[in-house]
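Omission of a single protein chain aside, the complex is shown with its protein chains in their original locations.
For reference, chains read A, B and C in written order, and residue numbers begin at 1 within each chain.
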Amino acid sequence: MFMPRKRVAILGATGYGGSELLRFLLFHPGVTVARLTSRQHPGVPVHEVHPNLLKVTDLKFENLSPEEAAEGVDMVFSALPHGASQDSVRRLPERVKAIDLSGDFRLKDAAVYRDAYGHEHNAPELLGHFVYGLTEFNRRAIAQARRVANPGCFATGALLALLPLAHAGALEGAVTVAGVTGSSGSGAEAKPGTHHPERAAAFRAYKPLVHQHLPEIAQELARAGAPEARISFVPHSAPMVRGIHITAVLHPAEPLSLDTIRSIYASHYGEEKFVRLRPQPPDVAVVAGSNFADVHCHGDGRALVVLVALDNLVKGMVGQAIQNMNLMLGFPEATGLEFPGTRP
Amino acid sequence: MFMPRKRVAILGATGYGGSELLRFLLFHPGVTVARLTSRQHPGVPVHEVHPNLLKVTDLKFENLSPEEAAEGVDMVFSALPHGASQDSVRRLPERVKAIDLSGDFRLKDAAVYRDAYGHEHNAPELLGHFVYGLTEFNRRAIAQARRVANPGCFATGALLALLPLAHAGALEGAVTVAGVTGSSGSGAEAKPGTHHPERAAAFRAYKPLVHQHLPEIAQELARAGAPEARISFVPHSAPMVRGIHITAVLHPAEPLSLDTIRSIYASHYGEEKFVRLRPQPPDVAVVAGSNFADVHCHGDGRALVVLVALDNLVKGMVGQAIQNMNLMLGFPEATGLEFPGTRP
Amino acid sequence: MFMPRKRVAILGATGYGGSELLRFLLFHPGVTVARLTSRQHPGVPVHEVHPNLLKVTDLKFENLSPEEAAEGVDMVFSALPHGASQDSVRRLPERVKAIDLSGDFRLKDAAVYRDAYGHEHNAPELLGHFVYGLTEFNRRAIAQARRVANPGCFATGALLALLPLAHAGALEGAVTVAGVTGSSGSGAEAKPGTHHPERAAAFRAYKPLVHQHLPEIAQELARAGAPEARISFVPHSAPMVRGIHITAVLHPAEPLSLDTIRSIYASHYGEEKFVRLRPQPPDVAVVAGSNFADVHCHGDGRALVVLVALDNLVKGMVGQAIQNMNLMLGFPEATGLEFPGTRP
Partner (left out) sequence: MFMPRKRVAILGATGYGGSELLRFLLFHPGVTVARLTSRQHPGVPVHEVHPNLLKVTDLKFENLSPEEAAEGVDMVFSALPHGASQDSVRRLPERVKAIDLSGDFRLKDAAVYRDAYGHEHNAPELLGHFVYGLTEFNRRAIAQARRVANPGCFATGALLALLPLAHAGALEGAVTVAGVTGSSGSGAEAKPGTHHPERAAAFRAYKPLVHQHLPEIAQELARAGAPEARISFVPHSAPMVRGIHITAVLHPAEPLSLDTIRSIYASHYGEEKFVRLRPQPPDVAVVAGSNFADVHCHGDGRALVVLVALDNLVKGMVGQAIQNMNLMLGFPEATGLEFPGTRP
């Protein structure tokens, strides 16, 4: 790497998105973290909020406007919450590239956005300017984009499960998707649903059939040639910290052989760095902390099961965002992301 | 309770089935635990194997034949493992009533048994003599039975989810059932799949479409008038100790209104002591330690979702067995089982 | 039980103290729960706050003054928070018996209270009227008391570890007490320290040497004849829901033989129902959910180690309170509390 380092800024860097971006970007050989914004903690050293970063960085949070944060940087990540992000991202100068980690710019249709998130979009005119950042399927568009909307964690898992079938014209009829998330998906703020005494041994569904990632999944399946696919999505909370697990079950009218199914997935993922086809069902513990998504398919001639495991904060969020950054800034796609998970 | 206490024996009382049977039976107002068998620990005080029972009982394990164990008792529970149980249970005298907690006598068809469990049944002639012990749906037959095959934990959950629809004639087409179990379902012996370092943050599917509880579910749905229901069952392991969670998703050709669905479930469970209809998705943490199964239904006019949470060792095993014992011995069905779970 | 049931009321019944009191009292053969107060949830059915109690009770919370709550009842439990409890408890009529679960009336000296809790006591004149409710050591006084201050969870564990030595005149010099608590000790409200993503794999000390239970421990040791004992207490948070674990380490000037130590403990606990001497180190998992406290001693001729495990919400709080209630209302001490913990 003899070229000068690119400079990046992070808006809203005190949450888990900020924490994970820093964990990767501070060791990325091609970038320098130039600025971190926080309204709540201006002037505070990063390690006071992210204690894992003591002796790792001397950066401090700053209370900056989006315009100020973007000054002189090449890339801005917005790790602001849904709803708040759109107000900041719209103010970023056209010149600077940006990746939004929130749900604000994933949907192309402002009406669909309103139904999913329960309020009007403040910058509907920008929705068309964002490329959906599912790296493995949108690589070329992302590489040329100035604005990327990073996918939701459940959507990443569900789309990695279903897009190969959609592209193969094999996604039809009713598809059941059971999703499971770890508690870190709820963010860094303490809430009743993540209160340790009540979460530590809990397993429960929430928002059955109405989760806000569903329209995002439907939109991308439609773009891949499966506009008729009807997804019944039931998300669940499990008592682990990290992980998205997807169990997709289909009952195709014309059953595919297991060989056919596996060759469809192999053609998409065989050469991928970060998507791994496994001979056994994947485990979120095996991908935790890493940018890998593990996939397994099984069928019995009648039903077809696709299983995906990934880390919600990495492949489902920050790792995928850095894959996208690498493409947008001209680095090899896997730069800074190759570390595996741990055993145990 | 002025009648003399009934006497019960437990075969294979050193595992979690034995532990849980003792937790309830030692405080049951109508029975006395007369004998506990164990080949491995003859002469050992119960509390050396089940340390929670120190100062609770002075019983010891004995190495007894089934015939010896049954002598002078009114009820025998077999908590022996699948495969081993049938050899002991067949030797019990006709006179004594028996409840088998294993999978050995749940299936009516020896060929189905062989396919599910991978070996021939040793006492196929007895299969027809067992009543399937799903209390809420087989109450009358259980009350008159001398032999009860206690349902599997996943089967209990799946059947509580689906039987109301089957009886209503509304169970048709492909049904997806995602099941989730805690680690105690694997039993008391240490195994790689329950090694704490690798299980504590794990979520993974196993045996997709081929779990041995599936034929049990299909058999009982057929008996309830839904022989055509095709269940795609995917079990998962979650990092909690106790709990079965069932997510059943259907796409009926003629959608039922949410009101219709809820009235179907209310007609079955409204008056039940141990099945609770909830206005929100149920949580395994809320039923852990108790004999309650919590149920919630949701539909959007296209898909129908039924959610069930129960404790695999209680309602999914020992608690249901004691419900059955109560019926078989003439006690009020809820005797000794009314304690709720804890919060937290 | 042919005598009429006694009537009890609970002030502040929406937290974990309330939840656990109800779990035991609703099945206690000698009492009826007459009233539950809550400012926040008046008119709300209990099971909406404590979902484990659906189909178990139809009680509702009421917004009542202490005087109203006490009307016609025999016993009032205050499960109100520290600081708030004293204002309510002081208003209870002399006629009604009361057990305070908070820290408000444990200390005899208002100046010590102020130092420990950081604010002045509002009813210092009442401090002398409360009996310290450590059942095994204050049984007779409790049985005659109208007011009992229930011990803190850490204090219960530390005192069960150290009081036998104090009474034997063997507690001298510096004593190190490392305490460990589960997350339920922080109460039912979501807080940063119990946010599941950050607590699920955490182990950390807090308030080293300055925890508010320390003066309570010192006061009771002094009463037992060890006013010179100097306790260095370091509490820790562990990633479990329930449990207090105490590791007390002493270095007596004149070492006691292991036989002497064990006979000291046997003389205190050998006949106790709820304190169990174990030949091996105790485990909080084994006592969770139960009123048992497990104790183990070990010495090497130089150092003496005493280990205690109990459930912070039961023996460390509500279970001990009900032991005390049983004594105060004339029931056998173990009534309603004999259920063991579970395995697993």
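Observations
The criterion applied here is as follows: a contact is a pair of C-beta atoms (placed from the backbone, for glycine too) under 8 Å apart; a residue touches a chain by one contact, two chains touch by 3 or more.
Given the structure is predicted, the values throughout are model-derived calculations rather than measurements.
Touching the chain that is not shown, out of C:A34, C:A224 or C:A288: C:A288 (per the contact rule at the top).
Taking the complete complex into account, C:A174 is the one of C:A111, C:A141, C:A174 or C:A266 that touches the chain left out.
Panel shows chain B; residues 16, 182-184, 186, 188-192, 194-197, 199-201, 239-241 of it touch the chain omitted from the view.
Mapped onto chain A, the interface with the missing chain covers residues 16, 19-20, 23, 27, 50-56, 184, 188, 241-242, 273, 276, 278, 283, 286-287, 289-290, 292, 294, 338-344.
Where chain C meets the omitted chain, the residues involved are 174, 176, 178, 180, 197-206, 208-210, 230, 232, 234, 236, 238-243, 245, 247, 249, 251, 281-285, 288, 296, 298-300, 302-303, 305, 307, 309, 343-344.
Following the convention adopted for this analysis, only the chains that are shown with their structure count from here on.
Using the average of C-alpha coordinates as each chain's centre, A ends up farthest from chain B.
We define each chain's centre as the mean of its Cα atoms; on that basis chain A and chain C are separated by 46 Å. For the pair chain A and chain B, the distance between C-alpha centroids works out to 39 Å.
Annotation: 36 Å between the Cα-based centres of chain B and chain C. Of all residues in chain B, those touching 2 or more other chains are 241-242, 283, 343-344, listed in ascending order.
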